[in-house]
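Presenting subunit A:
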Amino acid sequence: MFFGNILIWFVVVPILMLAGLALCGQNNMKAIRGVMVTCSTVLLGMSIWLVCDFLAQRAAGNQAEMLWMDSWMWYKPLNIHLAVGVDGISVLMLLLTSIIVFAGTFASWKINPLPKNFFLWYSLLSTGVYGFFISIDMFTMFMFYEVALIPMYLLIGVWGTGRKEYSAMKLTLMLMGGSAFLMLGLLGIYWHGTPEGMPHTWNILEISHYGNIDYGWQNLLFVFTFVGFGVLGAMFPFHTWSPDGHACAPTAVSMLHAGVLMKLGGYGCFRIAIFLLPHAANELAWIFIILTGISIVYGAFSACVQTDLKYINAYSSVSHCGMVLFALLMLNTTAMTGAILQMLSHGLMTALFFALIGMIYGRTHTRDIRQMGGLMKIMPYLGVCYMIAGFASLGLPGMSGFVAEMTIFFGSFEHADMFHRIFVIAATTSIVITAVYILRVVGKLILGPVQDEHHLSLTDATWWERLSTVTLIACLAGIGFFPNWLSETIQHSFKPIVDALAMAI
Partner candidate 1 sequence: MDLNMLWYLVPSVIMFVAGVYGFVTRKNMIALLISLELMLNSADLNFVIFNRFLYPGSMEGMVFTLFAIAIAAAETAIAIAIIVNIYRKLHSTEIDEVDKMKY
Partner candidate 2 sequence: MSVTLPILILAIPLFMFLLLGIGGVKMSRKLAGILGITALGAVAVISYYVAFTYFFSGDSLFIDDGVRQQCQMFDVTWLAFTDRMVVNIGFLLDPISAMMLVVITTISFMVHLYSWGYMEHEPGFQRYYAFLALFTFSMLGLVVATNIFQMYIFWELVGVSSYLLIGFFYKLPSAVSASKKAFIVTRFADLFMLIGILVLSYYVSNAPADGPLGSASAFNFQMLNNNAGVIANTVVGATFMSGSVLTWAMVLIFVGGMGKSAMLPLHIWLPDAMEGPTPVSALIHAATMVVAGVYLVARFFPLYCIVPDSLTFITIVGAITAFYAAVVACTQIDIKRVLAFSTISQIAFMMVSLGVAYNQPIEGVHYSGLGYMASMFHLFTHAMFKALLFLGAGALIHAVHSNDYTKMGGLRKYMPITHWTFLIGCLAIAGIPPFSGFFSKDEMLAAMYNNHWFWGAWMSMVAGLTAFYMFRLYYLIFWWEENPEYKKEGHKPHDAPWQMSVPLIFLAAVSCVAGFIPFGEFVTYNGEPYHIHLETPVAVTSIVIALLAIGLATVMYAKKNPLPAKFKNAMPGLWKAAHHRFYWDEIYQFVTHKIIFNIICRSIAWFDRHVIDGTMNALAYVTNFFSVKIKGMQSGYVQAYVLWYFAGALVLAVITWICLI
Partner candidate 3 sequence: MDSVANIILYFVVALIVVIFSVATVMTRKILRAATYLLFVLIGTSIFYFQLGYQFLGAVQIAVYAGGIMVLFVFAIHLTHRPDEEVAYLRNHRRAIGATVSVLGGILLVLALLYMPLSHEANLMSCLDGSATISMKEIGKAFTGTEKFQYLLPFEAISILLLACIIGGVTVARKR
């Protein structure tokens, strides 16, 4: 029964992956890669199957709020369940995770030192992420969230570059600080979420059905939960872990972190903060609209003057993730759909960026754009991929970024008051600033004359690097060309949340 639920397997497979890796010899690269490739392929297959089956079930008229729902008691005194269930959004997030885990495996094909330990932590990290997306019980969700955060410390601290200990410490401490807020918020929801006489519950759906949290508490808890998740979503004053953390992390970790882990923030924001505390969301959205609006423009401007490739992308992530939270706070279906599209798009795009930066760094041993140039001539494949990633980032039609940003802008523009208008227009300016910093990098790094004679002897991408990038580019273009099925799936999944919001006004 327990293993009969497909969702459980999304946690079981990574755990099997852990076990498999544990059995491998420390430097037996063949076995390690074998386990990683097998399991990540299985996960990818499962995710694709899940998406297809989800769409099929929806098409067949299954209107349940969540599918594959199941719940097992875990700890009776506090009524903690291992409750799983997915809607259209979680399904897509699982798919995103699988794609990035898959691509990340190939991107870290030659990780050194301690390959086995690296992949062990990497698998643990993905276990946490998968667990987070399948959970509908706040406690297990939080638990998986922490499981995803902690390996980050070691992954950055051991396999990172530059000021890795500092960055790892900063990242972990700031995110843990965020989770402290979050825990407070979750406990508040737990204690206030059920009406008199009912047992307290952690289950998100049940709490939303009760809709029992009184307005005063909602406001407080909304701030706690939104800030808690917002830290992970790199919201303006709490984003500073991101540049250092990303800059120092190894390639695959940057990919997974920017690609998926930052999405946990956005996902949590709407799944818990907005969904369970709709009144407060309506009341207090403006505060966070200001902060996220600042994030968008601020991140973009900061990225314009950076010289380290990873810093540029980290600030660009601040800008793009700001866009995600910004759109969620618009509290209407279109904008929130755009937010999810932006999550997917940003996940794939940033993963691609970090993968490419890792590959370039692996060859030139520098990430300073002033010391490189004309890479198109030396490594045309990577150069072209970098340009494609850049175009995806600046919102070229036919790439996912365009779809996401446009959906966000059109959704956000539904608010007719001056406050929203000003912030939406400020947010739209980011598409120009993004173009500025992307083209600045492309112009200096990829195009132009060759900067360093030593680079002339460098080689182009290997097959595993090509596989990794092609996977991501295919997904980016896939979303960009055929966005409508995604958009519809997401819009449908937002119905309960938007209904809750409408009820709470």
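Descriptive notes on the structure:
We adopt the following convention: a residue touches a chain if its C-beta (ideal position, glycine included) is under 8 Å from a C-beta of that chain, and two chains touch if they have at least 3 such contacts; residues count from 1.
These made the cut because all candidates are chains of the complex that A comes from, given by their letters.
These figures come from a predicted structure and were not determined experimentally.
Touch, as defined above, links subunit A to just one of 1, 2 or 3 in this complex, and that is 2.
Those residues of subunit A lying in contact with candidate 2 across their complex are 170, 173-174, 237, 239-241, 243-244, 298, 301-302, 304-306, 333-334, 374, 376-377, 380, 391, 394-398, 402-403, 406-407, 409-411, 413-414, 416, 424-425, 428-429, 431-432, 435-436, 439-440, 443, 446-450, 483-484, 487-488.
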